[in-house]
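Inspection log for the structure reproduced underneath, given as structure tokens.
Here the complex is missing a single protein chain, while all its other protein chains stay put.
As written, the chains take the letters A and B, and residue 1 is the first residue of each chain.
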Amino acid sequence: MGKKYVLDVLGEVCPVPLFKTKEKVTRELSSGDTLLVETDFPRAVRNIIDWSEKHGHHVKVIEIDEACWQVQVTKK
Amino acid sequence: MKRKILTLLLLVTFIIILVIAWEHGSSLYWAAGVLLGFILHRCRFCFAAAFRDLIMFRDGSVTRAVIISLAISTVGFALLQYYSGLTGSDVPGNIEAVGVNTMAGAFLFGIGMVIAGCCACSFLMRLGEGFILFLFVLIGMLPGSLLGLLHRQWWESIWSHPPVYFPDYLGWGITVVVQLLTLMGLYLIVRRWEKTERGI
Partner (left out) sequence: MRKIIVKLLTSDWPYWVGGVGIAVINIGLLALTGKPWGITTTVTLWGFKLANIIGVRLENVEAFREYLTRLADFNFWYGGNLLNVGLIFGVLVSAIISREFRFKKITGKRQVYLALLGGLLMGYGARLASGCNVGALVGGISSLSFHGWLFLIFALGGAWVGCQIMYVLLRRVM
């Protein structure tokens, strides 16, 4: 089990959520760590999933509240 | 349960406005607007993203959708314009002069949409999604539009040229074929660009 990090981007719009996710995942996480991104912007959810899949990171989404999601990106 | 009532309420509002708009002869616009909003939101479509995601994240998925859209509407518009030419009426569409005003306007618009995080189309979408923030974009846009109108002549006076309508110069067939080939080329360039990687 890797370490868990939390990134709160509630209320932020593009390009902030994906940019911050990308920075954290590529610079701070080591392989196996998971970043929990909390966002209320549907487009950001899709963006982060697309980016993660493109780069081979494991990604999972759970709805934590109405119109509020946690995207879990596990670094490959 | 609450959602069902809300949905019903929205449906009733839609129909009431549709009926009243019918009296004013503008129900078509209302129906088209609602349909566009629904489709664009379900697709998470955004013109600003077509530019920004391509540059910042090397993600051209929206850009490619815009290119596909342009290819389809090019054919549709050309047919309608050709048909109106046969009946001798004015050419329909947005055919405007080109000049320094177009270049400066597009450039400033480009900067603005990346900074604001939306374009003129997606700021309306963000409002519908519940972003209060985008009211501030609107507040900025209103005086901006008036200022733009006020200064337009000055920009035009630097250099401007009457509208360039391609079929007048190249003929119908060549214009459409060249434009479709250009769009196809752009599509391939975007595909290529997506495969390049830069670690930001």
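Everything below uses one rule, namely that contacts are C-beta pairs under 8 Å (C-beta built on N, C-alpha and C of every residue); 3 or more make two chains touch, one makes a residue touch a chain.
Keep in mind the model is a prediction, meaning the values are calculated, not measured.
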| task | Counting contacts across the entire complex, name the shown chains the missing chain touches. | result | A, B
| field | Footprint left on chain A by the chain that the document does not show | value | 10-12, 15-16, 19-20, 40-42, 46, 63, 66-68
| message | Please output the residues of chain B touching the missing chain, sorted low to high. | response | 3, 6-7, 10, 13-14, 17, 20-21, 24, 26, 28-45, 47-48, 51-52, 55-56, 61-62, 64-70, 72-74, 76-78, 80-81, 90, 92-98, 101-121, 123-125, 127-134, 136-153, 155, 163-167, 175-176, 179, 200
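Note that in this section only the chains that are shown with their structure count from here on.
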| Taking each chain's centre as its mean C-alpha position, how far apart are chain A and chain B in Å? | 30
| Quick one: in the complex, what on chain A touches chain B? | 11, 13-16, 18-19, 22-23, 26, 41-43, 46-47, 50-51, 54, 67
| task | Quick one: which bits of chain B touch chain A in the complex? Just the residue numbers, please. | result | 44, 46, 48-49, 52-53, 56-57, 59, 61, 114, 117-118, 126, 129-131, 133, 199-200
